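Apart from one protein chain that is not included, each protein chain of the complex appears where it belongs.
After this line comes subunit A, so read on.
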Amino acid sequence: MVTGDVKLIGSWASVFVMRARIALNLKSISYEFLQETYGTKSELLLKSNPVHKKMPVLIHADKPVCESNIIVQYIDEAWSSYGPSILPSQPYDNAIARFWAAYVDDKWFIALRSILTARGEEEKKAAIAEVEERTDHLEKAFMECSNGKPFFNGDHIGYLDIALGSFLGWWKVVELDANHILLDETKTPSLFQWAERFCNDPDVKPLMPETTKLAEFARKLFPKPQA
């Protein structure tokens, strides 16, 4: 176990920060969690991530690592002898996991967020349809990657589970906002069951934000336009 020289700059509400925290939990790494105040950026954040000025930033022995998926890979490599492997060991499986993690960020998340920023019913309906189509792709990805096992990564949660699963809190919040089921037990049954398993994982459960609290925060972040 490593203590003292690991810090993480982040926020309780951020999906991307959660990814790093889950990875640290998987490896049983103790760290100092430096919570950013909503609406401001600390000097340490600006100094550690001058290019993007965004969280999360992992600071390990005073050296910063930025970008959530890169941080997760770093944690897996820097503490490779601690806990389970996060990335698959075979190059092809690794490439597939990275492909879908990139899809989650570049395509799926963008669609999910556009539900929250949609102006009017038409835009919202279109955004919902897009999320449903992309979630369908992820259901297929799950079948492809899991090979009958409980997680994308197999027996334990791994890179792609973390990449997508960290969204589950916000997924619920967007469902409430849209008044529409977005993770449907009948349409995407494997993903639905995976989601329950993921949220109950001991390295994930303490980090998943409470829906009411997150919904309240979402209203601040995505205020509804005045009628």
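In this text, contacts are C-beta pairs under 8 Å (C-beta built on N, C-alpha and C of every residue); 3 or more make two chains touch, one makes a residue touch a chain; residues count from 1.
Throughout what follows, contacts and distances are computed from a predicted model.
The chain absent from the displayed complex carries the UniProt protein name "Glutathione S-transferase", chosen from "Protein transport protein Sec24-like At4g32640", "Oncostatin-M", "Cell cycle control protein" or "Glutathione S-transferase". Touch with the chain that is not drawn comes from one residue among A:Tyr31, A:Tyr74 or A:Phe109, which is A:Tyr74. Those residues of subunit A that touch the chain absent from the view are 51, 60, 63, 65-67, 70-71, 73-74, 77-78, 91-92, 94-95, 98-99, 102-103, 137.
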